[in-house]
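As you look at this complex, bear in mind that one protein chain is not there, while each of the others sits in place.
Showing chain A:
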Amino acid sequence: MTKTNTDSIRRSVLGAALALTAGFIVVPAGALHAEGGTVLKSVPSSDLAILDPIWTTAQITGEHSFLIYDTLFSIDSSGMAQPQMLESYSVSDDGLSYTFVLRDGLTFHDGTPVEAADCVASVERWSKRRPDGEMMNAYGAKWAVVDARTFTLTLDKPYSNVEAGLGDNARPAFIMRQEDAATDAFEQIKTAVGSGPYMFDEEAWRPGSKVVYHKFAEYVPRSEPSDGFAGGKVAGPDTIEWTVIPDSATAVNALIAGEVDMVISPTPDLLPLLDADPNIETMTLSPIGFQGMLRFNSLATPTDKAGVRKAINLVVQAHQEEYLSAMVGLPENYRVCLTPMVCGSPYETMVGTEQFTDVDVKAKVAEYLEEAGYADEPVVVLDPTDQQALHSMILVLAQQLRDVGINVDLQATDWGTVSKRRTTKAGPAEDPNGYNIFPTWWGANSMLNPITNVPLNTAPGGENWYGWPSDETLESLRLSFADARTEEEKQKIVDDIQQRFFDVMPYVWVGQYFAPMGYRTDRIDGIVSGGTPVYWNITLKD
């Protein structure tokens, strides 16, 4: 190496070091922030990796879809479905024919008008992958285009949840262009063109890092005031920017430092930090939150015996608060709830729950196990250590089951492996991937309605959700909910379902917990509550 080269390198290194030092000392944070008074910066609940809301049930894809797609119906703050894209609709007296008329002026982001054919294709695709749609199909649903703005639905027998199903707050029938909706329901659509208040900027999308939406100038909101997800969806900020921050502590620090305006899913241990900041508020988007769940493999020994499942359930219900406390910490973040049909829901019922209170847990568990002929077979419990709440839940479970004499085989793994292993029907004795219990969680919105409560399906034949519990009586009760015409009838059915549930025990529910979001009160106002985070009607303060 020559002297000149050495000097040159030395100068470069010195220059870079000086520049680095200068940056360290003098660059003010304000100068480092992207500018733009009409940019709302949010940290989403997770990375947006899939754009198709029918292909996946991932919550983040739902959040994305509510921004760019519109829906035929929306649910208002009282839980009632209200027309959203529809100017009007009518139902025949016998409940077998529906006629829907679209609002005038609805336009897709590519400039083409929204027509009845788009709606029919979208609903038909949705109905192949979502419980409400599948139920409508089972009731003989036939969709037909009448003219550009009118379409119809005919059924073989009345179905009570048509409007609420189409407008569901979590998995509604998002309306896509006919060409997109024609895609097989088991293949991903390749575009993200909707008719909602915001447009997806595919060029700016950086999976794992950034997602950008722009206000859709042609969107015409309903004239009614916003009420839950119903009413006018008014786009406020010109641009919505999602910054994916995988580490919750960093996301919270970014919110405190004013780099972002909202954080959708701060971990519970960091909420006190947000509460301590006068410019930040926390808000629970869903008043009924989420339900923790332990799902049995009902085909595998020993959880194939109802007695063993009931024993495990009793252990959990008798100590439910300990599980919730381990999962989400502070009491304001959870609610002890002894009904699987969700506390605070329209169908909340305490029928049969007295068996979980004032009981000698050890003695009752021993009785259940003896009746079931439990012979100390290992109960394989999957523990996804990368899911903090579920991991905590499982650690408490393992210890408490051991305390009552159940032989627990705790198998630590990650969520990806749990997702695969839970598809294994064979028990642990026959297949190394076999299991007896895996943990998960569900939005309580889905669990309160027997039709959308997927794990409640106990149809014999092994094609229901993982765990494959089988009970014709419970399934028949569940399906009868769709036939009920009055709220009284529905409540009676839910009471009966719960009684039978406690005998069959398809899963263990673990109370309810809440996941508050955090936002800067000095920056934004008007956040819509309703479960899924949505971004319409938000106004920026400066």
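What we mean here is this: a residue touches a chain if its C-beta (ideal position, glycine included) is under 8 Å from a C-beta of that chain, and two chains touch if they have at least 3 such contacts; residues count from 1.
The definition used in the following text is that contacts and distances are computed from a predicted model.
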item	value
Undisplayed chain, where the name is taken from the UniProt record, one of "tRNA 2-thiouridine synthesizing protein C", "Twin-arginine translocation pathway signal protein", "ABC transporter permease" or "Tryptophan synthase beta chain"	"ABC transporter permease"
Residue touching the undisplayed chain, where the options are A:D110, A:D147, A:E224 or A:D386	A:D386
Contact residue for the chain not shown (choose from A:T243, A:S265, A:S392 or A:Q498)	A:T243
Full-complex contact with the absent chain, from A:D414, A:E430 or A:E472	A:D414
Which residue of A:R206, A:R402 or A:R485 touches the chain not shown here	A:R206
Chain A residues touching the omitted chain (full complex)	1, 13, 16-17, 19-20, 22-24, 27-33, 47, 49-51, 55-58, 61, 129, 184, 186-188, 190, 205-210, 243-247, 249-251, 253-254, 256-257, 259, 386, 413-417, 419-423, 425, 433, 440, 442, 446, 454, 463-466
